[in-house]
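First the structure, in the form of C-alpha cells, and then the observations on it.
The complex is shown incomplete by one protein chain, all other protein chains being positioned as in the whole.
Let's look at chain A:
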Amino acid sequence: MVLENAPSSQTTPAALPPSVFTLPQTAQLEALYTIIRDKDTSRGDFLFYSDRIIRLLVEEGLNHLPVVPKTVETPTGATYEGVGFEGKICGVSILRAGEAMEAGLREVCRSVRIGKILIQRDEETAQPKLFYAKLPQDIASRYVLLLDPMLATGGSAAKAVEVIKEHGVPEERIIFINLVRATPCEQGPRAGPPVCRELGRDLGLRSCAPARITTHHQIQGAA
C-alpha cells in the first residue's frame, strides 16, 4: 500500500499553483538567505550556507516520496510501527549551477545517482537548447530530484523536465528543487510563462525571493 498525498511540513501560498511548496519562512531561514545574498560573503561561507538551505530543501523534497508502513523490532525488543522508504530516487542537476546542489543532496541521500543536463540558450532562436544529457539507465523507474538553484523565466527548467519526461519519467515523479524563484509578476519582458503552470502537476519546491535580484547571472557567478 502506498500512502497517497503525503503530508508535508510546508505551506503553499495562495498565489502559487498547488504544486509549489515553500519552506517555512523562519527568521533562521531568512538569516541564511541574508548571508548568501550578501555580495561580501566569502566563497567558503557561501558554499556552507547554501548547502544548509539545500539540505533543508532536499529533506522537504523527499517528503513527497511515497512510504509504506513497516513494523520493526527495536534493540530492546519493543515493536515500532514505522514506515519504510519506497521507490528509488536519482538526482539530475542542470549544469552548471545545479551542480552546486549535489553535495547537499549527497549529504541527505548517500550514494544517490546523479544525472546531468546541459541546457543553453540557442543564440539564433533565443530558445533553450539541450546540449548534453547523461542520465541513469533506469531513470524511468526512479523518482527524479531536479536540481537548479535559480528559477527565473523557467526556460531551461521546462526544457529539462521535457528531456526527463522523454526518458520515460512521468511528470508527477519529478520534484524540482530550487533556492530562489522569481515571482511571476516581476519577471522581465523576455520572461516566459511561469514554469510551474507550464509543467502542470510537477512539484516545484521553492523559496521566495524578490525577482529583481534573481537573475541567472547572479547565481552562476556566485555558485
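Just a few scattered comments:
One rule holds for everything that comes next: contacts are C-beta pairs under 8 Å (C-beta built on N, C-alpha and C of every residue); 3 or more make two chains touch, one makes a residue touch a chain; residues count from 1.
Definition applied: contacts and distances are computed from a predicted model.
According to its UniProt record, the chain left out of view corresponds to "Uridine kinase" among "Nucleic acid-binding, OB-fold,Replication factor A protein 3", "Uridine kinase", "V-type proton ATPase subunit G" or "Serine/threonine-protein phosphatase 2A 55 kDa regulatory subunit B".
Only one of A:V67, A:L95, A:L118 or A:A133 touches the absent chain when the whole complex is considered: A:V67. Across A:Y33, A:Y143 or A:F176, the residue that sits in touch with the chain not pictured is A:Y33. Contact between chain A and the absent chain runs through residues 3, 6-9, 26-28, 30-31, 33-35, 37-40, 48, 52, 55-56, 59, 62-63, 65-67, 70, 72-76, 78-80, 82-85, 107-108, 110, 210, 212-213, 215, 217-218, 221-222.
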